[in-house]
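For this view, one protein chain was removed and the others were kept in their places.
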Amino acid sequence: MKAGNSRRRLVDRVYDFVSALLGSSALLFLFMILAVLAVFSLPSLVVNGLNFFTTVIWNPGISTTLTAVRGFPAMSGASYGMLVFFSGTLISSGLALLIGAPLSIGVAIFLSMIAPKRLSASLSFFVELLAGIPSIVFGFWGLLVLAPLLVNVVEPVMAQYLGFIPGFGGPVYGYGLIASGLVLALMIVPIVSAISRDAMSQTPIELKEAAMALGMTNWEVTRKVVLPYAKTAIVGSLVLGLGRALGETMAVAMVSQSALNILPMTVYYPINTLSAFMAVTFDSALTDPSGMEISSLAELALVLFIITTTVNIVARLLVRRGFISSAEHLVQV
Amino acid sequence: MKMSSITNVKGKRRAISNPVVVVVAVVLLVLGGGIGYFAHTGSGATTTVTGQGSTTTVYSTTTVYSTSGSGTTTSSSEPALPASLPATTISETGSTLLYPLFNYWVPGFNSTYSNVQINTAGTGSGIGISSAAAGTVQIGASDAYLLPAQMNQYPNLLDIPLAISAQMINYNLPGIPTTTHLNMTGNILAQIYNGTISYWNDPQITAINPGVTLPHQIIHPIHRSDGSGDTFIFTTYLSDTNAWWSSHVGFATSVSFPGLATAAAYQGNGGMVQGCQQTQYCIAYIGISFQSNTEAAGLGYAYLQNRAGNFVDITQANIQAAAAQMVSATPPNEALSLVYAPGANSYPIINYEYSIVSKTQANANTALVVKTFLNWCIEPDHGNAASYLNKVGFVPLPSSIATLSYSQIAQIGP
Partner (left out) sequence: MSAKEPSQPARAAVGSPNSIGRSTRSGIRGPPNYGVRRLRNAVMTGLAVASILIVLIPLADIIYLFVVRGLEVVSWPALTTITVGTGVEFVGGGISNAISGTIVLIGLATAITVPLGLVGGIYMAEFSDNNRFSEVLRFVADVLAGNSSMVVGLAGYFIFVLYFGWGYSALAGSLTLSILMFPYIFRTTELALRKVPNEIREGARALGSTKSAMINRLTLKFAMPGILTGILLSVSIGLSETAPLLFTASFSNYNFNGAFLHNPVGFLTYVVFVYSLLPSTSAHNLAYLSSFLLITSILAINVVARVVLRRFSKV
């Protein structure tokens, strides 16, 4: 690219400009999404105020008469609180991470440190393919296979033997939270294990050989050399997986049992998440004459956007300080 | 990056072009929006109707109506259907209760009018109403009529009954044969759904079910997660029979069900059947068109207490008895709850199945096709014939109601 001795030709400038223009459609997309959400959530922000973030009840109102609240029409008796969906989103994703993290690190260790090369190659190929399975298919499977299994077999046993752990005791009400957590865990394992495996197998061979020369066992090499080396990438991949779990819609909508107006107290509760609730409620919200429910849904979307963006920034920072670029996972997954 | 260090000097000059890029992008956005906006006002696809001018719409519909020439000025009899229709695509979406019936109707309609495409979708009454209001579909299907506030918001929308439906109260009670039908009242159902009654052997339930041994098991009340006319008529029944429900929850296509750990929500009538089948000791409300499915799933259904105090079965005769009580009360705009009708044999949860249609369609062809299809659906020798309705357990509209529907359909125009 020694451009110094020759003038940039016009065609190059045009290319530069046009490519920058097309590339900036990213800005355009983001701007459109944010603008629309901001415009539509404005009434909710004004009318619901802080109550939106601190209350549990989501009630579109029972009266058919409209009243004006701070200049916006609203149904009398209406109140909108996001806590059910907010907590459901965080709890189900947290559960997914709790289950998925050890599993995916175990998978990564198996693939990079234990399995023979042939097996490792074909298994990693398979695991990565699974990242592409549509979430709706995961949901369908959860409904067909997982939910009956949980409610009839697993949960009664869990309640009986794990009851001493807080949150695991009490009556078995439903399968919503466990099923959502399990399905989400299954969905993030391929991503997390692919990135972790990649990072672990990039550990310089000299380090591993030196460790082995000291007489370390395979696990000790993994534990003392490989895992510390890949730590940043593993943490980054976990956060990326968390981001995916937080935003997941359809699989959760199919197995969460769509809780309303109640916070989960044990793992046997039905739950609801921000995106799943938006997906199933959006249509009926459009029939609200005051328009306040749709505005509140837009505010939910804004909240979800802020959560996923925050998680994404954290992942970026973590991954960047490591040795893989954040874009590389896109190619892999 | 190596590349950047080489050409660092150039970076500054190019940085100047970047604000320009942003400006151009914003201009493109505004342009795109403007083009889109004019395209849509030009095509007149959406109904952004403000409060003014119901007289103008009436005027326009009457003028166009004479051109379509189906001659429905005679108010009593059914309108004659045209021999053929222009090739047109129209869309229906909404009620999952009506969805099976539409899927039976469309092939029948197409056997006469093969060049008309009618898309059907079972998405819930909520989207049926909102899509018709937004103009994204021509026919919205709904188990619920338009509430006064909705009628004010969308003065252009009509709610036109197509048939009469009913709703079962189903339960999954292992040990109790499905041939045994529990007695149930709206008041008890309301208390089950708000958590006051939480066990099947609650004294209130056992008192009205002598001879049935009910288990000491938690009741799982399940409801719809999507906006649904089934929820609308079910909660109407609860509101009519329980004061707490009426003042705290009310009735709508989606209401704020009291938060219970035992409750769960599922999507569509189909989801309700599956959910209830999976959940032992559940109770659910499911549209009658899914009766064969609830039977296959091994779910029982209850006899419901009507206004006269009798526990009645969900038979055609009992549904018709209830409908007959409400015929004279039906206003010209046909927005009326049929729930909890008087009469000794009236089944308490029945409703008109509505098509929600805008008075002003995109063009004359679409209007003609929509009108012809709706008329076809209602006519006793076509869509309202027993061969269609019996498959889903619906009963035909009484003739005076059909007449009201015909005159509402006549208001549709371009």
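Order as written gives the chain letters A and B; numbering starts at 1 within each chain.
Heads up, the rule we're going with is that a residue touches a chain if its C-beta (ideal position, glycine included) is under 8 Å from a C-beta of that chain, and two chains touch if they have at least 3 such contacts.
The shown structure was predicted, so the numbers you read here are calculated from the model rather than taken from an experiment.
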Touch criterion as defined above, residue of A:80, A:138 or A:229 at the omitted chain: A:138
Listed residues B:156, B:235 or B:267, member touching the removed chain: B:267
Of A:44, A:92, A:222 or A:237, the one touching the omitted chain in the full complex: A:222
Touching residues (missing chain, whole complex) on subunit B: 1-4, 7-8, 10-11, 14-15, 18, 21, 32-33, 36-37, 39-41, 43, 45-46, 89, 91, 93, 99-100, 102-107, 117-123, 131, 134-137, 266-268, 270-271, 273-274, 290, 293, 296-297, 362, 391
On subunit A, residues whose C-beta touches the chain left out of the figure: 1-3, 6, 8-9, 11-12, 15-16, 18-20, 22-27, 29-30, 32-33, 36-37, 40, 102-107, 109-117, 120, 123-130, 132-141, 143-146, 186, 189, 193-194, 197-198, 201, 205, 208-209, 212, 215-223, 240, 243-244, 246-250, 253-254, 274-275, 278-279, 282, 297-298, 301, 304-305, 308-309, 311-312, 315-316, 325-328, 330-333
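Rule of thumb we're sticking to: only the chains that are shown with their structure count from here on.
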Whole-Å gap between the CA centroids of subunit A and subunit B: 33
Subunit A partner contacts - residues on subunit B that touch it in the complex: 3, 6-7, 9-10, 14, 17-18, 20-22, 24-26, 28-29, 123-127, 129-131, 133-134, 147-150, 152-153, 218, 220, 225-228, 247-267, 274-275, 278-279
Residue numbers on subunit A that touch subunit B, as the complex places them: 1-4, 8, 16-17, 20-21, 24-25, 27-28, 31-32, 56-66, 75, 77, 84, 143, 147-148, 151, 171, 173-174, 176, 253-254, 257-263, 265, 268-270, 280-281, 283-287, 289-290
